[in-house]
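Please read through the structure below; I'll follow up with questions.
Complex shown without one protein chain; remaining protein chains in place.
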Amino acid sequence: MSMQTGRRVGVAFVGMGGAVATTAIAGIEMIKSGSNRLDGLPLAGLSVAGLADYKDLVFGGWDLNDDDLASAATGHGVLTKQDIENGAQVLKGIKPWPAVGSAKFCKNIEGANRIVAADHREAVSVIANDLRRFRLESNLDEVVVINLASTERWPNLDAPALNSRDAFEKGLDSSDEAISPAMLYAYAAIQSGVPYANFTPSVAADIPALLELARENGVPLAGKDGKTGQTMMKTVLAPALKARALHVDGWFSTNILGNRDGLALNDKDSLQSKLNTKGTVLDSILGYPVEDHLVHIHYYRPRGDDKEAWDNIDVTGFLGQRMQIKVNFLCKDSILAAPLVIEIARVLDLAKKRGESGPQEQLSSFFKAPMVANGHGPEHDFGKQQHMLLEWLGGQQ
Amino acid sequence: MSMQTGRRVGVAFVGMGGAVATTAIAGIEMIKSGSNRLDGLPLAGLSVAGLADYKDLVFGGWDLNDDDLASAATGHGVLTKQDIENGAQVLKGIKPWPAVGSAKFCKNIEGANRIVAADHREAVSVIANDLRRFRLESNLDEVVVINLASTERWPNLDAPALNSRDAFEKGLDSSDEAISPAMLYAYAAIQSGVPYANFTPSVAADIPALLELARENGVPLAGKDGKTGQTMMKTVLAPALKARALHVDGWFSTNILGNRDGLALNDKDSLQSKLNTKGTVLDSILGYPVEDHLVHIHYYRPRGDDKEAWDNIDVTGFLGQRMQIKVNFLCKDSILAAPLVIEIARVLDLAKKRGESGPQEQLSSFFKAPMVANGHGPEHDFGKQQHMLLEWLGGQQ
Amino acid sequence: MSMQTGRRVGVAFVGMGGAVATTAIAGIEMIKSGSNRLDGLPLAGLSVAGLADYKDLVFGGWDLNDDDLASAATGHGVLTKQDIENGAQVLKGIKPWPAVGSAKFCKNIEGANRIVAADHREAVSVIANDLRRFRLESNLDEVVVINLASTERWPNLDAPALNSRDAFEKGLDSSDEAISPAMLYAYAAIQSGVPYANFTPSVAADIPALLELARENGVPLAGKDGKTGQTMMKTVLAPALKARALHVDGWFSTNILGNRDGLALNDKDSLQSKLNTKGTVLDSILGYPVEDHLVHIHYYRPRGDDKEAWDNIDVTGFLGQRMQIKVNFLCKDSILAAPLVIEIARVLDLAKKRGESGPQEQLSSFFKAPMVANGHGPEHDFGKQQHMLLEWLGGQQ
Partner (left out) sequence: MSMQTGRRVGVAFVGMGGAVATTAIAGIEMIKSGSNRLDGLPLAGLSVAGLADYKDLVFGGWDLNDDDLASAATGHGVLTKQDIENGAQVLKGIKPWPAVGSAKFCKNIEGANRIVAADHREAVSVIANDLRRFRLESNLDEVVVINLASTERWPNLDAPALNSRDAFEKGLDSSDEAISPAMLYAYAAIQSGVPYANFTPSVAADIPALLELARENGVPLAGKDGKTGQTMMKTVLAPALKARALHVDGWFSTNILGNRDGLALNDKDSLQSKLNTKGTVLDSILGYPVEDHLVHIHYYRPRGDDKEAWDNIDVTGFLGQRMQIKVNFLCKDSILAAPLVIEIARVLDLAKKRGESGPQEQLSSFFKAPMVANGHGPEHDFGKQQHMLLEWLGGQQ
């Protein structure tokens, strides 16, 4: 158990009514009330000075759907009836703030709870105002923003508006089409001095314009695309295959899932963003390109929030002989993701306190495509990522 | 590729006609003749000063069966017809030296190629003589002994003869029943100043009497029980589950294999030795006892040398929700083991050169139950083991 | 939906507090009250004259544990909390009658709710009295007994007491040790003119003495060992492999389950009974002996009542080339078994009405080791069994 700091930390989720956010919030509220244990929280066993306590987290956030969190959670089917009853009083009392959305960037998701804003600049101003109000009303020492919204399509990264701070500011004024909703949230957070993490595959703070802004404002960043199921396994297995010099001839990965995320990924453009962050992990760890690395994600309703991955790995060993490894992971997407999101918030808060800014590489183990400082590529080996995290925390087990 | 040292290193296998030894020998001979690549050899890509080159390895060894290696290899069905043809000239020319065996320690394996010796002492003397002759005739700079014999039953570790050097010496004179064949080979090697590794689950050098002798004689040791398939996977996956705080409720492991090793394991006593070395790995990595950790090994002929493992892992995550991971490893036992055996020989040779003695912990990644110096338990986390090995080697990738 | 007959049929379970019986009873009571659909009931879609309606079934039975069924069901963890609440009023009102048990025949199961009887004869008389009382008090047109008790060890089938009606009668008087509890129930039922089915692997009515009695008394019989998960799959897949002339070289079957049945099977003697009924299915369908047919059952608590089977099948096809099929069945033992038990009761009642007696082969699809009339072996091919059942019923889909 981390030490009681008394620090109150606010966590503002983009996509607060989604399965991951409601699960995270319900889980922490149940920890506060004593009906949930610390299973699944990666940093639960460590004692690290300055790390906010789970019980000192306070939640807010935006969503295009204005259902209260008890209704939202019931719809997702992740929490049990009992869980929702246990947390009902708190969950019913939380309603998402109006959100920014754009059908141009994410097709399959709809909702009427929208920020009324004439242009990008005004939208950003509403978001920043939400953060200020959250801090004041909840009497918070720090706020962290975490993007959990549905995956947006890949933006045009060559657009001038994304490539310098000045151009981005002008883009806000002119409502430049290259700027996505995720970028508006990221900008508002960074401009407000609020640490920002991107748990989705969308492009957000990881554009030159916003990286520049984060450095200037001394804001820690993390992202992107939470590493929960299949890709986590990949970054666990691939280093071992490399250590044993088993050459990976092919890696076939298929996923079936039936939640809102799955539905969003049924849109071809959003799917491509997801595959972009999944793709390079393997080659980076192995040190050579795996020519037959196929990754598929399919929307399959019977699975609901229970995501299932099936991997087939073909390797060649001594004397050119071939072997196969098959991994079938029957996991629960939001149950794996929610505790990661909580730990990311706690670590970003601590990073801010320690005076760090820009990409926080110690959080690499939580992401499929870790953001890194310039000049080197990301570390994907899960064991090494975990080592970096523990070293940075400096805690004792 | 390691640097050409010119050092000639002899590798003497206990169980030279078995599938692992014949595969290792054939593979290296084919590398010498250019018809095999370095796939599957874990240290092939490193440049480490003093590490013997693959092409400078020379092979010898003992076996109860006196078939030449071409015949033996044909029987095992690991090497392809083409492989055996490629290596035929060399393999046909190698016949195992007469060996020590005891039906009391290993029931299901037979053979007539036996050392004629009145007692333990004389047997040891024959083995030591074999090593001397091997060194001279093959003009070797160093010899390493590696035990690849079929698994023996678990010995009586409380027997006085195993617990001090003096008692062991007396036990050799009186042919004490507590002393197994594996111990005779280990003693002869250590006494001859020859590095010794135990790739089997049998108890051999890891008794107080022989550990004492190794320290006195400055002999490096390594063991035991090669970590190739299912247990390797276990030590790769378990650290990740721990890092994610996913509580392991149960781990069901079943193996099917149809080679000579599998047949030996059909003997209940030998199987118990195997399970002993497999058992504690998980609890050690996770830091708590997994109450439902079941490991089964079954002799199943259709699989031949192709070992197959099926693992089912039950974990509990956030909010007490449960998930499952299933791993199906269609591996080839000897193809995975042979290159490890070769690397162990090379590292032990280098350790001797570097003046080290006793258990060589840097070789932990190659063993299910790594031998360690007194005072601390073994490291089982595969990633950390690999790190230790690379650190010790100090090589450059 | 079968036609409403108005016939009231009593089903008396041996082992009424077990997972299968409580699931069957709760399911039917919930159908009566409208909170359960007909999913999983094999004959639900057919219209067959004379077949009792699900709503006209009434339940009673014996158990060594005298917990009311709501408590028992809660302990098994098969029914959801909601299910138990829905059926609570009825389930709480049902308590098992005192039962006959013998530690000599089934070790791992205990309970204090025992019939007080000086000898076998008196025990039989108590059971017969229970059936009479059940019929009267519940105003039943017919009663059927179904054995769902934990698996007993294999009896000594050569014992004279089991091999003729007269010797069995004398054995009852002398409390012959060869007579198991299951046989006492079977005798009492048959003697009372009550159809009897054995859903367990125990030997019960399938001994010469009781077969003789059943024919004399005009009592239909069925058994034995319910075919739910892995063996059902085997009898579905094997006929297809045969049709395609794919030669089965080996079939490795492993099961993990964590319910009371699994615990009982941890006793070696009970396990052997189970394996006896599982073993011959394959050879019978294929027409040749599968030399490497291994079947394992392991008690593994994390699985609870969720039984999991993993099968690996090795086949040889054209040109001697080999292929593999792997089947992983994540099933729920009692959820699969309960509806079969209900259909068996309905069909036995109809058989009695149609004047049939002795083994009812049309029920073969429900059993691992179908009882058959003398002179021919059982049909194991699932498709052919299903055809037999539908033909016998003569119903319309």
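By written order: A, B and C. Residues from 1 in each chain.
Simple rule for what comes next: a residue touches a chain if its C-beta (ideal position, glycine included) is under 8 Å from a C-beta of that chain, and two chains touch if they have at least 3 such contacts.
Everything numeric in this text was worked out from a predicted model, so none of it was measured.
Student: In the complete assembly, which of C:Ala26, C:Ala70 or C:Leu91 touches the absent chain?
Tutor: From the options C:Ala26, C:Ala70 or C:Leu91, the contact with the absent chain belongs to C:Ala26.
Student: Check each of A:Lys95, A:Arg165 or A:His298 against the chain that is not shown and name the one that touches it.
Tutor: A:His298
Student: Quick one: say which of C:Ala49, C:Ala240 or C:Ala373 touches the chain that got left out.
Tutor: Going through C:Ala49, C:Ala240 or C:Ala373 one by one, C:Ala240 is the residue touching the chain not shown.
Student: Which chain A residues touch the hidden chain?
Tutor: These residues touch the chain not displayed: 249-250, 252, 254, 256, 291-292, 294, 296, 298, 300-303, 308, 310, 312, 314, 322, 326, 328.
Student: Contacts of chain C with the missing chain: which residues?
Tutor: The list for chain C reads 23, 26-27, 30, 36-42, 44-45, 79-80, 83, 232-233, 236-237, 239-240, 243-247, 316-321, 323-332, 335-336, 338-339, 365, 381-384, 386.
The rule is short, and it goes like this: only the chains that are shown with their structure count from here on.
Student: Compare the CA centroid of chain B with every other chain's and tell me the farthest one.
Tutor: Taking each chain's C-alpha mean as its centre, the farthest from chain B is C.
Student: Whole-Å distance, chain A centre to chain B centre, using C-alpha means?
Tutor: 44
Student: Chain A to chain C: how many Å between their CA centres?
Tutor: It comes to 51 Å between the two C-alpha centres.
Student: Chain A: which residues touch two or more other chains?
Tutor: In chain A, the residues touching two or more other chains are 328.
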